[in-house]
Each structure stands twice: as C-alpha cells, then as structure tokens.
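Pasting a structure here, questions to come.
What you see is the complex with one protein chain gone and the rest in place.
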Amino acid sequence: NKIQLIFEKGYETTKNNFVPQMDIDEIPLTELLTSDNLRTDEINIPDIPEFEIVRHFTNLSQKNYAVDSGIYPLGSCTMKYNPRINEKTARLPHFANIHPLQEENEGAIELIYNLGKDLCEICGMDAFTLNPAAGAQGELTGILIFKKYFEVRGEKKTKIIVPDSAHGTNPASSVMAGFDIIEIKSDENGELPLDQLEFAMQEGDVAGLMLTNPNTVGMFDRNILQITEIVHKYGGLCYYDGANLNPILGMCRPGDMGFDIIHLNLHKTFSTPHGGGGPGAGPVGVKADLIPYLPCPQVISTEKGLACMDNEETTIGRLRSFWGNFGVLVRAYTYILALGAEGLRRAGQNAVLNANYLRVSLHEKYAVPYDRICMHEFVIDAHLPNGVNAEDVAKALLDRKLYAPTSYFPLIVHEALMVEPTETENKRELDRFIEAMLEIYEETINNPEHLKSGPHNLDVGRLDATLAARKPHLKD
Amino acid sequence: NKIQLIFEKGYETTKNNFVPQMDIDEIPLTELLTSDNLRTDEINIPDIPEFEIVRHFTNLSQKNYAVDSGIYPLGSCTMKYNPRINEKTARLPHFANIHPLQEENEGAIELIYNLGKDLCEICGMDAFTLNPAAGAQGELTGILIFKKYFEVRGEKKTKIIVPDSAHGTNPASSVMAGFDIIEIKSDENGELPLDQLEFAMQEGDVAGLMLTNPNTVGMFDRNILQITEIVHKYGGLCYYDGANLNPILGMCRPGDMGFDIIHLNLHKTFSTPHGGGGPGAGPVGVKADLIPYLPCPQVISTEKGLACMDNEETTIGRLRSFWGNFGVLVRAYTYILALGAEGLRRAGQNAVLNANYLRVSLHEKYAVPYDRICMHEFVIDAHLPNGVNAEDVAKALLDRKLYAPTSYFPLIVHEALMVEPTETENKRELDRFIEAMLEIYEETINNPEHLKSGPHNLDVGRLDATLAARKPHLKD
Amino acid sequence: MDYVPHDKKTMETMLAKIGVSSMEELYEDIPKSLLLEKLNLPEGLSEADLLKRMTVLSKKNHLYRTAFIGAGSYYHFIPSLVDYVISRSEFFTAYTPYQAEASQGFLQAIYEYQSAITRLTKMDVTNASMYDVASAFAEAATMCTFATRKSRILMLEGMHPEYIETVNTYCWGRNIQTEIVPLTKLEESLNDDCAGFLFQSPNFYGEIEDISYLTKIVREKAKKCKIVYGMPDPTCLGILKAPGDYDIDIFVSEGMGLPPSFGGPNLGIFATTSKLMRKMPGRVIGVTKEINGEGEGFVLTLQAREQHIRREKALSNICSNQSLCMLACLVYMVCLGKTGLKQVGTQNIQKANYVKREMAKIPGYNLKESRATYNEFVIECPNVDKFIGKCKENDILPPLPLSHYFPERSSEVLVCVTEQNSKEDIELFLRVAKEAAL
Partner (left out) sequence: MDYVPHDKKTMETMLAKIGVSSMEELYEDIPKSLLLEKLNLPEGLSEADLLKRMTVLSKKNHLYRTAFIGAGSYYHFIPSLVDYVISRSEFFTAYTPYQAEASQGFLQAIYEYQSAITRLTKMDVTNASMYDVASAFAEAATMCTFATRKSRILMLEGMHPEYIETVNTYCWGRNIQTEIVPLTKLEESLNDDCAGFLFQSPNFYGEIEDISYLTKIVREKAKKCKIVYGMPDPTCLGILKAPGDYDIDIFVSEGMGLPPSFGGPNLGIFATTSKLMRKMPGRVIGVTKEINGEGEGFVLTLQAREQHIRREKALSNICSNQSLCMLACLVYMVCLGKTGLKQVGTQNIQKANYVKREMAKIPGYNLKESRATYNEFVIECPNVDKFIGKCKENDILPPLPLSHYFPERSSEVLVCVTEQNSKEDIELFLRVAKEAAL
C-alpha cells in the first residue's frame, strides 16, 4: 500500500485544456514585466491527465470516513447529517457567482438579514453579525467586543474567567484580545462553583466569563441564572460559547439565560458540512447595548429597506474581507427554513435522547464520571482493564467501521472519550455503536494486546504522532 | 457481511418532506375516483429517513468497481473516461428541463442536427437518426431499414449474413425484423472468407451482411472493400455494427468502406457514461438512398432553417417516444466539440497503441489466437496450466483491484478473455494490469486452487450463477 | 482538449515494445485508399470555451417559469438525493455488472429497484428496465406473441399516438398484425386469434379506463390473449389501484425521478406475472449463494433468455438498457416512500381536477368527456391560438394543442397539472384562459 502522490501522475507533454483559448493579440511579456518580476522557471506542478486526477481523488475519498459513512460521534463537534438540498441552494448561480462588491445584491443582503433575525430568535439575542469565518473567529469577535465595550466605558478590565472544562479556543481567543485567564475548576457535578466565580469577580478587573452551556461534559449548568447574575453584578459580561447549542434548540435560549454575547458554529448546529475542517461560519450575537461594537460590515433595516452599515465609530473593526463565508450562510439559512420552529425543537430534543440512550447503554461497562441525565453528549473515562486506554478504544472503533468519539478532551477527564451522537443518528446505528463498544470492552479482558496494537483493518496501522512532530515532513 | 436492503431501513412515522405543500382546497378522492380505481391499500414502500437513504447508496456505491476505480478492460465495451464536463452540460437547466413537445426548442434541435452532421463526417455517411435509445435499438433500426428498403423495391429478401464472431445482438436484431440468419465461420485470421460470402449471396434471397469491423477479435478485415463489393454486386446492403468504431476514429470511415448503414454506441465511442448499463444512445447513419427510410422524427435543414420532419411516407416508423435519449446526445456532442478532428484521431490511435502494448506484453504467457497487430482489442484463449480458466483469471483480477476483460466472448474462442483498454488508460495502469496478469500466470503453476476458489478479497466470494437461474429470487 | 494521457516519450516506449516505429504502422491492415488525412471538423475546444458554447446553445431553448403540458413527459419535483446518488461515479461510470463480486453495489440497487416496482405495482416480477414506455409496450406486444404463439395485437383507442406508432414499428418488424380498436368495437374485435390486448390508463386524454370491464371482456372473448396495461406517468399509482390488483399479464410504464430533458433519457418499467417470467425480455438480477461459502450475493440471472447467449433465438435484442435512470427511479421511490407517493398522486389528481372544474366554468371552454381523469384532461377552447399565445406571453409553457397529433381536433388542448404547479401558477393560468376567451 505505497503512498502515491498526485505529483507522480504527471506526464511530460500531456495537454489538459481547461483554460479559454486566448483570443486577443499578445505582446511580449517582457514588455509588461521586468526581469525582476517575470517568472522564468517552470512551476514544479506537473501536467496530469484529467482522468488520473479524477481517479486519484475518487480513490482518496474512499479512504476517508465521513458522516455519510456512519456514526461520527465526535463530542462537541455535532456531526449531524448535511442535507443535500443545502448543497444545491449554495450552488444556485445567483448565489455562487455574484461578486461581493456588486450593487445588485438584494437577495444576498436579504438572506444575511433574515438569517441574522432567525438566529436572534433562536438564541434570544438582539443582533447578529454573520461575518466571522469560523467558531474560533467568532470567539475572537466576541472577546474583542468585551474589549471595546470596556475601552469605550473607560474601564480597565484585564482578565476573563474560563472554566477548566472549556474548549481550548476560549483561553486562546481571550489572549488574542489581550486578556489574561482565570481558570476555575468545575465542581463534582461538572458545574461552575458559584463561590469561586463570585470570588474571582470580586477582584474588579475581570471583564467577564466565557461559558459553554451545556458544557463539555454534556451537563446543563443548573445555576446558570445565578452565574450570569453574579457576573453582571460585578459589571462583567457573559459570553456564551455556542459549540454546544444543539441540544437546547427551541427549548431555551442563551439570551434568556443572561448571556450578553454568543457565537454559533453553523457547521455544527445548523448542518452545514464540516468539509474536513471548514469552511464553517461563526456568527456572533449580542444584546442591544453591544450592537455598536459589532464588526463591519453590518446589514441593518432602515425605512428605505435593508442597508449596509460600514463605519460605525465604535465598531471593533473588520475580521476578514467582504461578508464572511456567504456560501455557508446560504446552507444554514436553508436548514432553518427546512426545519422551522418545530423541527429545530425536535432536533434538539432528539440529540439529547440519543446521547442519553448511548449513556445508559454503556455506563455499566464504561465509567461515566458525570452520570446523570446529560444533554447532547457525555464523557467516558476509559481507564479500562489491562491498561487499555481511550486511544485503544478509538482505534478499535475504527476497525469496526465506526468513528471514534473525541479523545482526551475535556482535559478534566483523563482518558476522556466524549460522545455526541446528534439527533440524525438512527437507533440501528446507535445500537451498532453500543454493540461495538461492549464487544471492545470484552476484548479489554480477553485480548487487550490486540486492542493496544490496533487498528488492524484500515489502510494503515496506528501511526506515530511523536515521530511526525519530531521530524516534520510537511511536503514531498 | 449480511445484505441489508433499503426497505429494512424504514421507520413507521418518519416524516420526509420532499413534496410541495398542498395549496389548493381538496375534495374527497371518492368524488374523483370510483371504488374500482381508488387505491385503498398502502404502498409497501416504507418511509425511510433521508439520511439513511444517503448512507445506504453511498455505501452501495463504494461496493462497485467503475471506470473511475481503475482499468475496465471490457472488450467491445470501450470503457473510456467519462469527462466530467459532459455531466455538467447535460445538466444545464435549458437542456435538462425542457419539454419534448415545446415549440421553443431551437437549441435542442440545433444540437441534434449538428451532432448528426458531425457523425456523418466521422463515419462517412449522409444522414443520421439520433432516436434509437441504445446500440441494440440502433441495430433494430438499421435492420428495419433493410426490410423497408426491399419492401419498397418489392424484392423478397429473407436472410441476413452474420459472421460467427458477431455480437449476439446482430442475429437477435435481424430476427426482430423477420430475417433468418446465415452464419459464416471466420477464417484463421479472424476475417470473413470471401468465397463463402459470395456463395451465400448467390442464393438471391439475402438482404445483406452485418459486420463489425474491426471485429470482435480486434482485427480489421483487410478484405473489407471486396466484402462490401460482393454484397452490393448481388443487390445486398452492408450494415456496420459500430461497437468497435473507436480505433478507427479519424483514420478511416465505414461509409468509405462501402457500408450503407451504421449504428454507433455513443456510450462507447463518444464517452457518455455507461451508467451501470444505460442510458446509452444508438444513432443510425445511412447513405443517401436510404434516407427516406429513417425513423421519425427527423431534423432536416430547410431554406427557412432547421425543421422537424415527421410523416415521410417511407419511414420505418417510430422507435420510441419523442427524440431519443437527448441527455446522452448532449454529452456526446460535448465530447466531439472537446476533441475536434485532431483529438478524435488521437483517441483512435492511442486506443490501438494501448491494445497492442497489452497484447505484446502478455502474449508470451497467454495464448493470443489472432496474434498480429490488432486494433482496439485482442482476445486471449485462457486454457491455462492446471485447469485454470478464463473465469478464474477474471476473479483473480478483481482480487487485485482491477476489472476483468469480457469473458467467454466471442464464442469462437473457448476460454476467451477479450481485452480492450481504450485510449484513456495511462501506461502506469496498463503496467499494473500486465503485472497482475503475469503474477496470475505464475499462480496458475504455484497455487492453482487459490485461483479456482477466488475471489478472496471482495465483499463476497464467487457466486453461484446456476443456482440463481434455477431458483430465481428476483425480489425481496 | 482530448483525454489521452500519454506524452510523446511514453508513446515511443510503447511503440518500441510493440515493435513498430510509428502509429501509422499500427494501421497497416487498413487498405491505403481508405486512410484519411483529417476529418473535416473544427479544432477541439478547451473546457472553458466548451461550457460557454454549450450554455449559449442551451439558451436557444426557452425555459418557462411554469408548465401545463404533459402528453407523455411530466414535470414532477425530484428530491435532491436523486442527483446525489446518480452522480456518484462508482455508479455512473460502471457498466452492466458482469463481474458480480466486484459489482455488488449496483447489483443490490437493481434488486432493490425490482423489489420496489413489484411492491408499487403488485406484479410478480419486473426486469431492470426498458428504454421507455413506448418501446416497453412494443416489447410487451412481442412477448404476447411468444407466450401465445398467436400474432394479432389489439390496441385500445386512446393510447398515446407515439406509443401506437412504436408498437406498429416493432410489430411490422416481426410481421405481427396490429389493430387499433375503439372501446365500442372492442367486444366484436376480440377473438381467440388475439395474442395481446394493449391499453393505456390514464390514457392519452388523461382518462382512467374501466380496467375491470376491459379485463373481464378480454378474458371472456379471447382465450389465451395476454393483457398489457400501460401508463406514461406512474405517480398515479400513489392513489390508483395497483396494476396487480387487476387481472392483467404485463404492466408497462415510463419511469420516475428524472427531468424531462427533451424526452429522454428516462426508463421503461416492465413487470409481469411469475408465470410469464421466463418470457420477459431484459436484464434481471437475482440473489444467490457463494459457491464456496454461506454468504449471499447478487448476480445477473435468467440470462438464457438473452441475446448474448441465445443469439437469434433470444426474446429480444435488448441488453444494456437504462440502468442509471432505473437507479434514479429507485431513489425517487424510496425518498418519497408510501407517504410521499400518496401525496404526489393526491396533489396531481386534486390540482388537475381543480383546474378542470374551474376552466369548464369559463364561458367558451367545454369538457369533451365525463370520465375520471388523473393529472391531464382535454378541453375545447374558444380560441386555441390565442390561448397558447397568451400562455407564452405569461411565461407559461402552454398545454398541448391536440392538433399536434390530430389535425382535425383543432379546437382542443390537453392540459396537464402536477404538484409543481403552485396555486399562483394555477390562478395565472386560469386568468390567461379567461382572457383568451374574450
């Protein structure tokens, strides 16, 4: 099974012919460029016959597990079905081929405005920016709004509170806005201890709190109203990391919980395809008093209809060029129109149903540190017989044509396997996953070495990540 | 690896929702239909969640070898690359969504006319009908033209000559037009013996000859001009089975050889996808004196532009509804525009190059009964050591992620493996095929039982075709 | 642009291996007089130029905003999944699954299609598709003669003119006699010489035939005669009694799940009874077992009927057919499921009958028949040309003027309404009809 890169498939004088035929008279390039900027060497990308390219990528695709292959229970990633109709609407020529600077853009502007409004309703917020290109950029946007808010008010706030169960992006984003981190340890229920929160807020220089709710162990923080109240009491802002919004769709809203800022991941909650790691979109919603700080450009409703607003004095500025990942917005809007109020609620509820069904089907054999009714996900602590660990379980799942849960996250559970099935998984597939997990458990007792040396049925055996980092081989 | 049919994936109250919402007032169905025609039972096709359908067919597709997987050397099937641009042009909304009876069809009519004209140039014929839906229907069309021609002339002709190397469709089609078959045995060069042809024609009641040239053993009949001359001398017509046109594209033309009628397989020579066995298209071309007999409708050029002709007195009639497999015609026309004169010739030449390269690379180990320069294909007689046969070789190729040549055809070679690589295969893939064939040859000596019990690496082992036919299980 | 991968060096290496020195040498068998210099065709185009050229050409066709025409080709909504599935290149670039073990995916899909069609139609067996319903009718007529050893085929008046022409062509080929019989003369035309009786319902005029009566009378009057029931648009089976519920022998139909595409490709559905199974033309897939194991799998079967084995004794010359279209049809059926299929059938009959009732109320418009109709009906118009013209002005693809097939019926049109015609479309259409009457 030798690796063959696409570059090995070239031929010397192959004539692919994709480009339009040149139809105007040319003048020598040397008259247009100087010797300092004219490329004289050949680009080292071979000419490869079209058919070889097709076969190469068809073949590569078949070596890739995807949501369309089977359950993809990556915790906090919400790997739900990506409806095919979304792909079709995003490719409508009047969406896919319009220029970001053209004036006749009423359809695009209306879509942006409507999607923002729908997200406001879903999240209980007052305005949304759809510009951020990803959840992480959404976080940065949100935290920059923190920064601007306090700057404008002339308050010196230098710290942000983040629980130890938080996604790594939370502290990383906070630092990008110049804040220091106060990490608070979750309590035995996986919740934020109120006393420690209050203690931290009392310091006075705390800008606020970033919280994921339900959190990364799948628990909805029962004290959420007290939490946001405490933060507000000390003049702080509450930021909602929307990575785990899916289970509460249509059931309750971050805005109602007291959050001031929220980012969403359209590729998680709103079914746009993950694409192997993007493109996503990370809209950010705010309460009314934070609207002035939203990034530009914004679409607003005026008496004369929708308009683009660009130069608000107080904006945090621009996060990227143009309007964001518009094609992703089209897909998400399609999804919301498809589901409607009832469908969104059904999605949320069934995500919770599926997670709990898996939890109770596995908790006899696998330790579940926070073992009560969970939301969209739960975490297994895979300290298993004979030294079998989370990674071994993960590879054994791959061997069974299943995908593995998020491993070794959250950091507060050592051998974490974070399981999020999502609502679009059917019971037969859930049962297949359960059966595999129970079989693997038996194997930890009967044949642990086999597990430790897995996977055995894939294109490659277990790969050496340490070697990869020690001697980086990043190109051919 | 239990078979799971799509019907097992239903749920009772699943709510797929593809259909538009009903927006007019309904009246009871019983007022519109009688109890004799109103369906009262439920259709026994379950409601299946959309996502399960997607996964089911994605999964099935991965269990299917295709041209995009690797070499597909099915002799006489011309499994060449199916350009992706063809799929795009056939799906252009103004092609895919127009109605066959709408009057504003200038684009479609022009395409039909132009494609017909191009095929005339490529084949040396005077007119083409693009209506036949497949090669076999093209053959029927052609033979019906034989019938009509002699009917109109008042000549009683009851027989058609077919060589023993012919495709099974030739005799089958002839019978469908009421003809009896005279089969002529090919000579030791795989060619048609002129004396026997003349002998048969002398009978007087012979309508003519059906010939594939190059024939199914890949040989171009060197006596082709004498052959058509003999047939014409006795008042017969010559029919060209276009299945093997690919190697002579741009090199020579059936019309120039003396053929009166020709059918093509657009899915072979002109790159439209085989689709697992259709849709194809089987245009039929004729010399000028046979134009009156072409099926209807026809597109003709008049002083006022293109027009549709429907009611010619002498037509053989209609072969199917409307205009034929128009979507296939779009693809073939796209292909011809892409290749142009030079590209078509290059295609033909390289098909011959590839076939001969395989032939000389294999003929030391494998018997090649007609072992001289071949055209697009050649035939191996796989009487191999230790009783290994053509089927065993075929399965061994499958085990190596290759596809097998056409097996047990033509009938004149007993353990036939008919190899047609086509021009779009690259040398590396040809070499992979050669290597596999030579390795299999070694295995016939070292491990014949392994070959006889193959395949071993696929979803299923060798299947029992006899059992299938004895106890037909044709539905679940 | 061509798709030949070799560069010059590779070609030379290969020629050397073959033992010739040029491409031309490979063609030495061809008489010199036949060799061409060059085809008289333009140079090949780049993909960009090609796409532009084809787009411009396509736009010479007008694509209407909404359509009220059927007459054998129908606008139905096609779920996005259909194109997703048939665009998987493992499907569309494969051929007939001769090597079963490497083709279980497509084989299973065909088997599922066969199962779905028998479930929908309640017939016993089906093949894996014919070209279209017209040629399926023709093959059915031939099959009737094989099954009965008789050679007289009756077709009930009301079949699509193009289907009749197609049956005539095929039957003429085999020297089979065909007759078109009006309902009123059916009884007297039937006798024991009849090989087959073909009818269409809903017929060309949209009317649903009295199938129980037809089958009863044929069984009574024509011993052995096989009954062939066909239709152009099987979405009606969502609400109409299944063909298998009637005493018929063969069912044929056009497929589902494909766009009109100027009339093709689509597929012909062809189903029959267990008794006639081995007389059925076309490809069939069956389940079987491994020779050396216990596993099950799918294979092409009953091939002894086919041309590549039987040659001149084959039942038909059909081989490759419309597999990818068949796959589209399968995906369409499973996407809709029983609920969706019923919805589509219901919407078609309700909407078409709504338009029929409303049009009939407009002064000058008269219905010619009183029989039940599905999604089409014939109506007499005060001014056909004006009506057609006004439709086009409003970007409506107009109904078919019956004069297209029957010059004498110059005042009638065949109107089709499907689930794709929204209330707004319908209201506009009715308004146009009213205006055309003034």
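Letters A, B and C mark the chains as written, and numbering starts fresh at 1 in each.
The rule we apply is simple: a residue touches a chain if its C-beta (ideal position, glycine included) is under 8 Å from a C-beta of that chain, and two chains touch if they have at least 3 such contacts.
If you're wondering where the values come from, they're calculated on a predicted model, not measured in any experiment.
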{"item": "Touching partners, among the displayed chains, of the absent chain", "value": "A, B, C"}
{"item": "Touch with the omitted chain, as defined above, among A:Ile224, A:Leu237, A:Ile262 or A:Ala332", "value": "A:Ile224"}
{"item": "Among A:Thr89, A:Ser165 or A:Gln298, residue touching the chain not depicted", "value": "A:Thr89"}
{"item": "Omitted-chain contact residue, chosen from B:Glu50, B:Glu429 or B:Glu443", "value": "B:Glu50"}
{"item": "Hidden-chain contact residue, picked from the options A:Leu245, A:Leu294, A:Val368 or A:Ala394", "value": "A:Ala394"}
{"item": "Contacts of chain C with the absent chain, listed as residue ranges", "value": "47-48, 51-52, 77, 79-80, 84, 87, 89, 419-420, 422"}
{"item": "Positions on chain B contacted by the hidden chain, ascending", "value": "11-21, 49-52, 54, 58, 83-85, 87-88"}
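Keep in mind that, in the parts below, only the chains that are shown with their structure count from here on.
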{"item": "Shared chain contacts [chain B and chain C, defined touch]", "value": "A"}
{"item": "Intercentroid distance (Cα basis), chain C paired with chain A, Å", "value": "46"}
{"item": "CA centroid of chain A to CA centroid of chain B, Å", "value": "48"}
{"item": "Residues of chain B whose C-beta touches two or more other chains", "value": "50, 54, 58-59, 62, 68-69, 81, 83, 424, 426"}
{"item": "Touching two or more other chains - residues of chain C", "value": "1-6, 10, 44-45, 47, 81, 84, 89-90"}
